[in-house]
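Here the complex is missing one protein chain, while the rest keep their positions.
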Amino acid sequence: MNNSIDKPEDYCGIVGVFGSPEASIWTYLGLYSLQHRGQESSGIASSDGEKIHKHLGMGLVSDVFDQNVLEELPGHIAIGHNRYSTTGSSNEQNIGPIVVNHKLGTIGVAHNGNLVNSHSLRGKLEDRGSIFQTTTDSEVILHLVAKSWRNSIEEKISEAVQQIEGAFSLVFITKDKLIAVRDQHGFRPLAIGKKKDSFIFASETCAFDLIEAEYIRDVKPGEMLIVDKKGMKSRQVIEKTTPKHCVFEFVYFSRPDSQIFGEYVDKTRRKLGKNLAEEKPSEADIVISVPDSSNTAALGYSARSEAKYEIGLIRNHYIGRTFIHPKQKIRDMNVLIKYNTVGGVLNDRRVVMVDDSIVRGTTIKGLVKRIRKAGAKEVHIRVTSPPIKYPCYYGMDFPTKEELIANGRSVSEIAKYLGVNSLEYLSLEMMLNAMPKDNGQNYCTACFDGNYPVSIKECLTKEKEQKD
Amino acid sequence: MNNSIDKPEDYCGIVGVFGSPEASIWTYLGLYSLQHRGQESSGIASSDGEKIHKHLGMGLVSDVFDQNVLEELPGHIAIGHNRYSTTGSSNEQNIGPIVVNHKLGTIGVAHNGNLVNSHSLRGKLEDRGSIFQTTTDSEVILHLVAKSWRNSIEEKISEAVQQIEGAFSLVFITKDKLIAVRDQHGFRPLAIGKKKDSFIFASETCAFDLIEAEYIRDVKPGEMLIVDKKGMKSRQVIEKTTPKHCVFEFVYFSRPDSQIFGEYVDKTRRKLGKNLAEEKPSEADIVISVPDSSNTAALGYSARSEAKYEIGLIRNHYIGRTFIHPKQKIRDMNVLIKYNTVGGVLNDRRVVMVDDSIVRGTTIKGLVKRIRKAGAKEVHIRVTSPPIKYPCYYGMDFPTKEELIANGRSVSEIAKYLGVNSLEYLSLEMMLNAMPKDNGQNYCTACFDGNYPVSIKECLTKEKEQKD
Amino acid sequence: MNNSIDKPEDYCGIVGVFGSPEASIWTYLGLYSLQHRGQESSGIASSDGEKIHKHLGMGLVSDVFDQNVLEELPGHIAIGHNRYSTTGSSNEQNIGPIVVNHKLGTIGVAHNGNLVNSHSLRGKLEDRGSIFQTTTDSEVILHLVAKSWRNSIEEKISEAVQQIEGAFSLVFITKDKLIAVRDQHGFRPLAIGKKKDSFIFASETCAFDLIEAEYIRDVKPGEMLIVDKKGMKSRQVIEKTTPKHCVFEFVYFSRPDSQIFGEYVDKTRRKLGKNLAEEKPSEADIVISVPDSSNTAALGYSARSEAKYEIGLIRNHYIGRTFIHPKQKIRDMNVLIKYNTVGGVLNDRRVVMVDDSIVRGTTIKGLVKRIRKAGAKEVHIRVTSPPIKYPCYYGMDFPTKEELIANGRSVSEIAKYLGVNSLEYLSLEMMLNAMPKDNGQNYCTACFDGNYPVSIKECLTKEKEQKD
Partner (left out) sequence: MNNSIDKPEDYCGIVGVFGSPEASIWTYLGLYSLQHRGQESSGIASSDGEKIHKHLGMGLVSDVFDQNVLEELPGHIAIGHNRYSTTGSSNEQNIGPIVVNHKLGTIGVAHNGNLVNSHSLRGKLEDRGSIFQTTTDSEVILHLVAKSWRNSIEEKISEAVQQIEGAFSLVFITKDKLIAVRDQHGFRPLAIGKKKDSFIFASETCAFDLIEAEYIRDVKPGEMLIVDKKGMKSRQVIEKTTPKHCVFEFVYFSRPDSQIFGEYVDKTRRKLGKNLAEEKPSEADIVISVPDSSNTAALGYSARSEAKYEIGLIRNHYIGRTFIHPKQKIRDMNVLIKYNTVGGVLNDRRVVMVDDSIVRGTTIKGLVKRIRKAGAKEVHIRVTSPPIKYPCYYGMDFPTKEELIANGRSVSEIAKYLGVNSLEYLSLEMMLNAMPKDNGQNYCTACFDGNYPVSIKECLTKEKEQKD
């Protein structure tokens, strides 16, 4: 739930609803619960069985939608999309869901993840005479759907997703159907909820709570679920599947009260904290977290340590529109503006600060300075994940390799840069040990070890071209 | 320049500039001068040789653009579009210019006119797997361009415009070219201007005045003009051409200080007024106009009549955003709010009011009431065009046939409905007599006599389907 | 109705309504009709008998108010205020009407005019411990009302207006009364209208037309009118009265369809034009006006001249918010943006352009350039008033003496500056000859001859202090 500027900033949250007369309101509430997955723009498309309605806008969910807007999104089917982007493409054209007309009627899609072969797919499509109005993967996918020669929309989507590679959790809306699909590795989460006869898909289960829906299970890797008035049907559209869930969803990104990949995020984070305390103990008086994303991990660390859990940093939650604007100039100001130190807690103490990850290191460096200023005798940092050394090409928009602080620096060099008394990272092994099931072999750890489950060759070529 | 709700309300103004370092500002000024051709939304796309930039918005030109916005539209090429629409499609997605990526790069287009075969073209494109994000003709045209197998962008556009039918004046922008095309009948105007080495295209020549460019000539029916750094080249892309200029551009729509179809609008309107006075005289004390579109015609009428020209109606120009909003509810209020009667002029007089056309008749009926209230002894109406009995399918968005007051009503029935002492229309013959060149045989008069130069069969079928 | 930047720009329009259940809507419509008297801000205060409600905002009447806003202004009494200001004081605090609480309850006021002793009155009030939240005359007046020891609100207002000097047409609102007062010279207009049992006060009678009220008579100089549920009562609150109506209201400022000072503006302007043609003829082919304020005068000129009336300049009415913003930087742009020349009319003609007045001369100089550019062989200017040489301290906010083009320049010097073939002004005598009644002896001509009916000593002192 932390959106510090040290953390990945281009991600998405998606929702799909079928069967409620208030489908768009449910979607709105779901998006609201998934606000942490994207604060830049938000959109909903709904179907009343005849026509697909749409509303999109820049800003927070609660700013983009109001009572009047939701009333103009009638129908029993809806999909929604939250988005946040640091790239130049933060324009209104790219706000999801994207909705188009094609041979079989109107279709919309919301996408969480990142395709690794969208560049070549666009090229091929353009060669065949296609035009593109956005720079989104969603548009590529819809082109493939429309180009398919198969007869039904399910078949068309099925053919389309067999051509795309990378990470994708997708919800489609048509006049009368809601369709969800997940890639063969299940990189990004996608859960199924149910309330009476209605079905809900959402990036995280926290989206079910406000509407009091029940969490059924996850969409399986390679699975397509088709919901229409006859109910929900499952089809395996991608045969060869190997789960490679994003470990970072547990470490940092998802909301603690959500279940993803079949487990409570909160529980896993506590375990990460405990493992960290055992593997990388520290002599300190108090344990503090970087609120809010590290709170549970810090509690876990404290449980296995002598040091007491204390609230040493307060986060300011009134940051407002300025912060969410992607073109901010006064970076440092905004960092300072975000946290306040609690002098009474920190003064004259040896402090161990638990954080979930370090990306660029700028925010945490600033925090260390302030904690010392508040009187801390020692500052130790413990991180519940290994050093991030490789960019993510599956939807977690880390900066370029060059900007990652752990790229080409030893842990002691980073410690020196941050100005701390000690710095320790949890090992890859012990991080995976905290993951539910199978000791973590079902997880993608590419950002830590460079083992990319899906080839990123095309991405690297494209990056190289852009530099030259 | 009149945008009374009795008049056609779905039209466009377009501009294109090549060769000025301030191309987007020139385009802005051009659009500003063409504001009367569309007040609902406005957009500009510019090219700096590398990238195409775009800004669109709902509202008047002066509201959509400001200094900051124009600075983010750099480059020496730009196209612009004003639009107004009464149909449900007045959403932001449809604001022009529309810009897309295709095989050869980025391309944008601004369109004035209306295609009669867009429905079937969309169908064919969708059958071949194309997707549509808007309901505009522009998107159909860009699909055809992208689908063309020819090599150069000129060839592709050329192939595309050979497939479309109806009225179209088009300006295209690419990374390094500005291209203008006009349909084989030249329904809508499109003029070429020049300032030093820069070229400007615009719907009307009034767009040249603010930037002090010189009017060269019109784009010819079926002609394509390609402007790039080597200068301007002409190609005839449609062979069989028969001029069928929209007579209504002279009668009502264009700005009096513009030259269209090679003649000053103002001059033609004066002639219309004179012809009207000779063909349909009236015994009256004073001649008044419905400001502002009928001013010159009323002057012309007065010149051939005993009655003096007077200013009997004042138009309120501070109507503001409310009026331009397409979903207005309080129709009558806005009509009343628009004109005030000058008591000192009208009282105790026999008044002949010259108007350019009567569409639905509701505004003029209201005006007659108010003129009588101001003390006029008699009210006579003289119209500088024949009764409008047929919808326009070439870009002048008259209401449906059923809503046209002259549809199925005799002139005396209309006179009775309006509550006037007499009502007379100019004959088709004498209207055409006022047109420049060839006694008007180069003009489209479909809205008066139902002779549609391009088959509207597909439009009628579509209308019928929508009703059923 | 012209608000060119050559013209005075700090003025007001006021409205008051008693007795309609839709008092605020009537006031809104009145303000809308008086939009030409102030485009910067607008406000309405209404009373439902219990409480006074208020809404104010920057912008045009139609932008400040909408259906929702008007519904929150309930009651049968309302006053309204339009304002425009070039001075630094264009802040939201100063938007009228100003409403305050005092001993007897709540009271609001809208003011048209300018006090010449407000500076010393403020000083005296401050010496006695008063505080000021705005820089308006209205607040001074309300302080005087509140400070009065008399018992009734009528008596208090009466005492207050006996202390203020200069130009004031005022409407007051209290919980249960509407009160109108005019200064002893009747500088600014203030008319009384009636519709059934309701009374309406307005700066000009054009405000009565939209609500179909009947014009009764003007508020007399020095008269107070009190309207409450018992009806309308008149009291003479200032004994010594000498009519000194602002001649400039007829010449330029008021709307042509209004009656002010007992006569149609339009009629007087036609007479001004006729007098001008007779006194200052010209050898020309055509007469054109500077639209819209000089239209009638040009018609009058043409009637007494050989030259035909033509429409040679078209005014652009879509200028939008940018123009009304008082801090505009790109002055020249906005001047150019405002008028277009009709080439077909002007080319190869000897043109006489009739204008109502010349203040700074910058706009007209630009117009002359453009008319020549359009091909005019000769340009002659005829002005329906004498040279403006002295600032107005009674509510017509001319610039400082130094900025007036006629200050210290002969007519031939001005002609040279403007670049015209000839320039002639109507004489003071012939201007007054066109005024209704008594050959104009009831008019203030201070801006032409420096004869100020009310001492401006305090204003001059203040100006001097500000310079030093």
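Labels A, B and C are assigned to the chains in the order they are written; within every chain, residues are numbered from 1.
By definition in this document, a residue touches a chain if its C-beta (ideal position, glycine included) is under 8 Å from a C-beta of that chain, and two chains touch if they have at least 3 such contacts.
Please read all numbers here as calculations on a predicted model, not as lab measurements.
Considering the entire complex, the omitted chain makes contact with A, C.
Note that of A:Y32, A:F201 or A:F248, the residue touching the chain absent from this view is A:Y32. Contact with the omitted chain, checked across A:E249, A:D266, A:E424 or A:E458, is made by A:D266.
The chain omitted from view is touched by exactly one of C:A23, C:V99 or C:L418, namely C:V99. Although one chain is not drawn, the whole complex shows that of C:L142, C:I260 or C:I337 it is C:L142 that touches it.
Touch with the hidden chain on the side of subunit C covers residues 92, 98-103, 122, 126-127, 129-133, 142-143, 146-148. Residues of subunit A in contact with the chain left out of this view: 1, 29, 32-33, 35-36, 39, 59-63, 66, 206, 209-210, 255-257, 259, 264, 266-267, 292, 295-296, 299, 303, 308-311, 314, 316-323, 336-337, 340-345.
The rule we apply is simple: only the chains that are shown with their structure count from here on.
Shared contact partners of subunit A and subunit B are absent; no chain touches both. If you average the Cα atoms of subunit A and of subunit B, the two centres end up 49 Å apart. Averaging C-alpha coordinates per chain places the centre of subunit B 37 Å away from that of subunit C.
For the pair subunit A and subunit C, the distance between mean C-alpha positions equals 61 Å. In subunit B, no residue touches two or more other chains.
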